[in-house]
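One structure follows; several queries about it will come next.
Shown here: the complex without one of its protein chains, the others still in place.
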Amino acid sequence: MALRVIVGIKWVPNTQAVRFDPKTGTLIREGVPSIVNPHDLDAVELALQLKERYGAKVTAISMAPPSAVKGLEHVIGMGVDDAILISDRVFAGSDTLATSYVIAQTLKRIGDFNLALFGQETIDSSTAHIPAQVAGWLELPYIYYVDRIEDLDLEQNVVTVRRILEDRLEWYKLKMPAILGVAMKSQKPRPVSIYNKLRVRMENPIKVWSNKELGLDPRCLGLKGSPTLVTKVTWTPEVPRKKQVIEGPPGEAVKKLVEKLCGEGVLPFEC
Amino acid sequence: MSTGEAKPKLIRVEDLLQRTVYDVDHRAHIIVDPEKCARCPKKPCTYLCPASCYVLVDDRVVFSYEGCLECGTCRVICPMEAITWNFPVSGKGVQYRFA
Partner (left out) sequence: METKFDVVVVGAGPAGASAAYTAARHGLKVLLVERGRGAGSKQVFGGRVYAAPLREIYEDFDKEAPIHRWVRKERVSLVHGDRMVTFEYESDRTVSFTTYLTQLTSWMVEKAVSAGAIFVDEVRVDSIVRDDAGKVIGVESGGERVYADIVVDAEGVNRLLLEKLGLAEKTRPSQVALGVKEVVKVGEDKINERFGVAPGEGVSWVLTGDVTGNMPGGAFIYTNKDTVSIGVVVYLESAVNMVKEPIHILVEKLRTHPSLSRLWADGDVMEYAARLTPESGYRYMPRKLATHGLMVAGDAAGLLLNTGYTFRGVDYAALSGYMAGNAAVKALEEGDTGEENLRRLYEKPLLESFIVRDLKRHRGIEWLMSNPEFFKKYPALATGVACRLFDLEGEAPTVYEALRSSASDQGLSLLRLVLDMFRVVRKL
C-alpha cells in the first residue's frame, strides 16, 4: 500500500502587517493580506520529503473561507499532490474544539491516510490545540515538536520520529496512522516550482468540501459547537524601560554596559 | 500660518518599513561581499538604499535583506560589484498593496 500523508494548513492574516492604532486602541487590518501559516510550511516540507523518500501521496487540507484557495495553490506549487478546502458558512465562528472536530471528521472521511502532519502552532492564535485535539477525537497516537522522520516501516505500520526540545532530543516509535506536530523553523521549506504551479492551473487539484459532503451535526459546528467564551481582551501592559543606547566600538560599549548594570545592582555577582 | 496642529514628526525608517507588508523568505535574495565593501570609498548604498538595508557599524557595512523593497538601486550603484542580486522566489519578499 502506498503511503498517504495529510498536511493541515491554516490561512491566517499576515500578522506582521497588522498594526495597532494607539489613538483608537484597535487593530488596523485594512488591506492586510493572508498567508499560509508559516509554521505549516515546515509540515509541508517534511511531508514532501516523505514523498521523495517513500513515494507518498500528499494531500493538504484546510478549513477556511474560499479565499484560502490561494494558500492551497501555494503548497501545491511546492509539490503537494492535491488539496481539500473545507468551507461552509456553518463552520464560521468555530473555536479550536469545533475546528478540530471538523478536521478529525475530514480525516476520517479521507480514511486511508498513514500520517497527518500539522504545524506547531499558528501565528494568529498560537493555541497549538488543533493537532492534539484531532488526535483526541480520532484516538490516534500523537507527538509534537517533531523535526525528523527517522524511519518508516510500512510492513509493521510503524514510524520512528525525532522530537526536538529545548535541552534534548527524544526518539519515539508510533503505530500508524498517527498525528504529528512539526517543530516550527525545523525545516527549510522549498520554493514553489513552475511545473507544480502549472499543475494548479491545468489539473484542478483542489476540491471543496462543504458540510454536504461531511454531513456533520450542526450542533457541533461553528458558534454553536464552540464552548469557548471570550470574556475580555486586554493588552499586555507596557513595561517602562530606560531605552538607553550605548554607542561606540563593541568592546568599550560592553564595558560601559556592565558598569551600568553593576550600578543598578542587577547582576547576580559582585562587581 | 498656524493651524494649531502639532508639527508632524519624521518617522524612523524602521517604523516606515512596518507600514509595508512582507513575507520574508528564509533564503536571502541578495548577498553582499563584505571584503569589497571594506575597500569601497563612498559606500553609496548606506545612503541610497531606501530601506536602510545597508548600515555602517564601526565602519563596516552590515547588510540585512529582510526589509528590502526590491527596488534595484544597490545593484546599479555599487561600484565594486560586491552584490549578488536577485528577486526573491516563491512570491516572498515585499507585498505591495497601495502603491
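Points to keep in mind about this one:
The first chain written gets the first letter, and so on, giving A and B; residue counts start at 1 in each chain.
Note that a contact is a pair of C-beta atoms (placed from the backbone, for glycine too) under 8 Å apart; a residue touches a chain by one contact, two chains touch by 3 or more.
None of these values were measured; they are calculated from a predicted model.
Shown chains touched by the hidden one, complex as a whole: A, B.
Per the touch definition above, the residue from A:K51, A:K173 or A:K197 contacting the chain not shown is A:K197. As for the chain not pictured, it touches subunit B at residues 3, 5, 7-11, 13, 16-17, 19-20, 23, 42, 44, 46-52, 69-73, 75-77, 85-92, 94-99.
Hidden from this view is one chain, which touches subunit A at 21, 28, 30-31, 33, 70, 74, 77, 191-195, 197-203.
To be clear about the criterion, only the chains that are shown with their structure count from here on.
Mean C-alpha positions place subunit A and subunit B at a centre distance of 30 Å.
Contact residues on subunit B toward subunit A in their complex (touch as defined above): 18-19, 21-23, 26-27, 58, 89-91, 95, 97-98. Those residues of subunit A that touch subunit B in the shared complex are 14, 16-17, 19, 31-33, 35, 74, 77-78, 188-189, 191-192, 249-250.
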